[in-house]
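Working notes, beginning with the structure itself.
A single protein chain has been removed from this complex, and every other one stays in its place.
Should a chain be cited, it is by its letter among A and B, assigned in written order, with residues numbered from 1 in that chain.
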Amino acid sequence: MKHEPARATTLTRRQLLGRTAAAGALLAFHLPLRAQGKAGAAGGEFAPNAFIRIEPDGRTVLVMPQVEMGQGVYTSVALILAEELDADYSRVVLEHAPPSDKLYGNPIFGIQVTGNSNSIRAFWVPLRRAGAAARAMLVTAAAQRWHVDPASCTAAQGEVVHAPSGRKAAYGSLVAAARQLAPPANPPLKDPRNFTLIGKPQHRYDTPDKVAGKTTYGIDVMLPGMRFATIAASPTFGGRVASVDDSAARTVPGVHKVIVDEDLVAVVGDHMWAAKQGLAALVITWDPGPNAGVDSSAIWEDLRAASAKDGVLAKANGDVAQAAKGAEVIEADYELPFLAHATMEPMNCTVQLRKDSCEVWLGTQIISRVQATVAQLTGLAPEKVTVHNHYIGGGFGRRLEPDMALKAVRVARHLDGEPVKVVWTREEDIQHDIYRPVYRDVIAATLKSGRIDSWKYKISGSAVIARWLPPAFQKGIDIDAVDSAVDIPYDIPNLRVEYVRVEPPAVPTGFWRGVGPNNNVFATESFIDELARRAGKDPVAFRLEMLGKTPRLRAAVQHVAEKSGWGQPLPARCGRGISAQVSFGSFIATVVEAEVEDAGGVHLRRVTCAVDTGIAVSPDNIRAQLQGGLIFGLTAALYGEITIERGRVLQGNFHDYRILRMDEVPPIEVFLIESGEAPGGIGETGTTAGPPALRNAIYAATGVALRRLPIDRKRLAKGAPT
Amino acid sequence: MSLSRELKINGHAHAVEAPDDMPLLWVLRDLLGMTGTKFGCGIALCGACTVHLDGKPVRSCQLRVGAIGDREITTIEAIGATPAGARVQKAWLDLEVVQCGYCQCGQIMSATALLTSTPRPDDADINAAMAGNICRCGTYVRIREAIKKAAESAT
Partner (left out) sequence: MTLRTIHSRQQGAVRPRVPLLVGALVLGGLGVWLLGGPGPMGFAKGDRVALSQYSAGDPTGVPQGRAGQSLVERGEYLAKAADCVVCHTARGGEPFAGGFAFTLPFGAIYSTNITPDRETGIGTYSDAQFLDAVRRGVRPDGSRLYPAMPYASYTYLTDADTLAIKAYLFSLPPVRAPARADTLSFPFNQRGLMAVWSAFFNANERFRPVAGQTAQWNRGAYLAEALEHCGECHTPRNPAYALNERRKFAGAVTGGWRAYNITADTRAGVGAWSDADLAGYLASGHAAGRGTASGPMGEIVDASLSELDPADISALVAYVRSVPAQSSADTPEVPSAPVAFSHSEGPGSGKLAGKQVFEGACAGCHGWSGQSPLSALADLTGSRAVSDPKATNVVQIVLAGGSLAPAHGGIYMPAFGRAYSDSEVASVANYVTARFGAEGSTLDAAQVGRLRAQTAQ
């Protein structure tokens, strides 16, 4: 090990993304922005910025810069806007934003992205200012009409009120006058104590339609004259079609066309069934391409070998080498598998490609990127590409990629301008995902007087950031892959974090709910438990002693310990495990209680979680997100693994890519801790929290220190070799 | 091969041209434009496509139209017209069960069938009726609560 002088190079995702955006590589966010297009049009509406449009009849349209994929963001964004606007929340109408990085770019990424659990963190201030500016203009318009001091007017429920004279004016009636005003540069924001919507129990905006089956997801788009298609891409990564015998497929009733396009075969029909039957009837010979020899075991060997090398320094405090001298170095390695997203709504996209224009219908987390990549593929100017975004039947990072749109456009290129809906089968969806990378983490630590003295942590894995947002990949460090490692919450005097970029051969890697912190927190929290045992300490007590510099997490750990009954006796082969994390700006402690059967099966008994996520815009939604995120993560811990054999993915549907079911899910309680800080992210935090807590519960129940996911149930059987 | 047939859906007769072996799911979605019934797996493992056949829950992705005969089909679009369906939908809203919502039509169909046959389900009944419905967003905890709430509200 090379000795380097101690040097703090604290890189965090937050800072780096911010810097990247500010550097001008990407567009930064400014207010006020005049809404374009429809918003500025002749209708006579008041559209002071890209998010708000009030029509003369009082109809208030809020434009959603972030997409709704189940995380409740439409409701939260609407609440924030309506709060500062003092709109009548029960009557606002929401609209998907059209593609525009300029108007709707995510302030953290600089482009129009929903991801990274940052919708509220990123838009918290801009949206409040947008609402407050509009409100100020409406108040000014009313004050001018009444010839009173604007300061003597208030607003509530979509009306300006002048209390001294008892006059009231509905927002709609002020539209014409407000349009003439210049937006204020620095509208005052409300004191959070005066919030009437934020933090109060509110129903979600999108649920009534969802429970009635009326919501239109991308897959539900219906257009006149539409065709239906399904596809088969090369089963091996990087393979191509060698030949296709379509004689049988052509006789399938309802089959319209068989399309062969390099590595893609599609059957277009009158309905999905015809397309599916047609595809099944094709005899396709694939040229497996260069990756036919790739398999999981080789990928693991590569990764293990690469992880033995020195990495790029991501953070250093103190001197780990010095601290290790003469002390017992405890080392462990942790490994996480490839994972598929398996959103409930399989990949799909509808396309109508004409000579000089292209229309695309889908649900995506990256609408502007879809527009840009479709433009590139078709050779059309971006403004000739219209993207209609929809409610998303599960994103989890899968819809941060445009591949489903590009494949659909490639199908549409073989048609004569008629619209075609391309729906992937579940098998296609799982076998042609952009997978959560395999990771390997090696941690070496020393203890001193029962606390961690040094911590050398090396993360090895694919740099998703380098492909997905190249400007943010700097100095060889994937800021996502090391995120919760450099932001470790514990007081550790000597700390060193390194990163080794290892790209798996053939397998495309992407973001997956919980992203980098999943890996960092799993390794860290698993190892902390092993160290606690070495130090002879209770895992909760051991953590609390080292959380001095992170009081918000300390409070969460104390809270969850109390609520979960930590320390109370349990039956044999049952255990409680804790995990504590700072991720996405939230502070979360989780206790999982699990039972391990004699045969090795694992049953969840109870999950308790305490979270400080700052100001809770929608408290109930935060609970829901944590419940769901925990189940998502626990699913991965128990069952999730994509394996590669002969260059192809073995799993194909829910029988071999298992998802936790209702009867496996225990009661999950979530406790919110109020801190009044700015809101943190929440959508992915539960996913990160579940696996280490479960792993530690199993450790407590059986003494088996699992270091790989998914959980190897064979190792947990009574009497299994350790 | 292609056959004209009449299906009884939500109290109305619908004429469709569909081969015997075509699953009801695609008849509903692609021929009739009734997109509330969802495609999730295509092999009866996720429940997203659940509809009722004479009141019993079935996975429409594996139900061939040729096997339906004159049995009555009910889909999410009309389940709110049944007393149990209305209670289930209300409980779903009251407890904010839904996240992305994609699985929820199937969940509601399964839950409604459960409450129709078992008005006071216990946890085992709920598991038996609902474990076939996958929710990737992980709304199970609330689904369980909502079913209990819907059951209680039936007095």
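One rule holds in what follows: contacts are C-beta pairs under 8 Å (C-beta built on N, C-alpha and C of every residue); 3 or more make two chains touch, one makes a residue touch a chain.
Keep in mind that what you see is a predicted model, and the values were worked out from it rather than measured.
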{"item": "Touching the absent chain when the full complex is considered, from A:A375, A:L650 or A:A705", "value": "A:L650"}
{"item": "Sole residue of B:R64, B:K90 or B:K148 that reaches the chain not shown, by the stated touch rule", "value": "B:R64"}
{"item": "Hidden partner chain, residues of subunit B it touches", "value": "21, 43-45, 47, 53, 56-59, 62-64, 67, 117-118, 124-125, 127-128, 131-132"}
{"item": "Hidden partner interface residues of subunit A, rising order", "value": "277, 597, 599-601, 639, 650-651, 653, 655-658, 661-664, 713-714, 717"}
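We adopt the following convention: only the chains that are shown with their structure count from here on.
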{"item": "Whole-Å separation of chain centres (CA-atom averages), subunit A against subunit B", "value": "29"}
{"item": "Residue ranges of subunit A in contact with subunit B within the complex", "value": "69-72, 203-204, 206-208, 210-217, 219-220, 222, 228, 253-254, 270-273, 276, 342-346, 391-396, 423, 425-426, 620-621, 624-625, 627-632, 635, 653-655, 659-663, 665, 667-668"}
{"item": "Subunit B residues touching subunit A - in the complex, by the definition given at the top", "value": "1-2, 18-19, 22-23, 26-27, 29-31, 33, 35-43, 45-46, 48, 75-77, 80, 89, 92-93, 96-105, 108, 126-127, 130-144"}
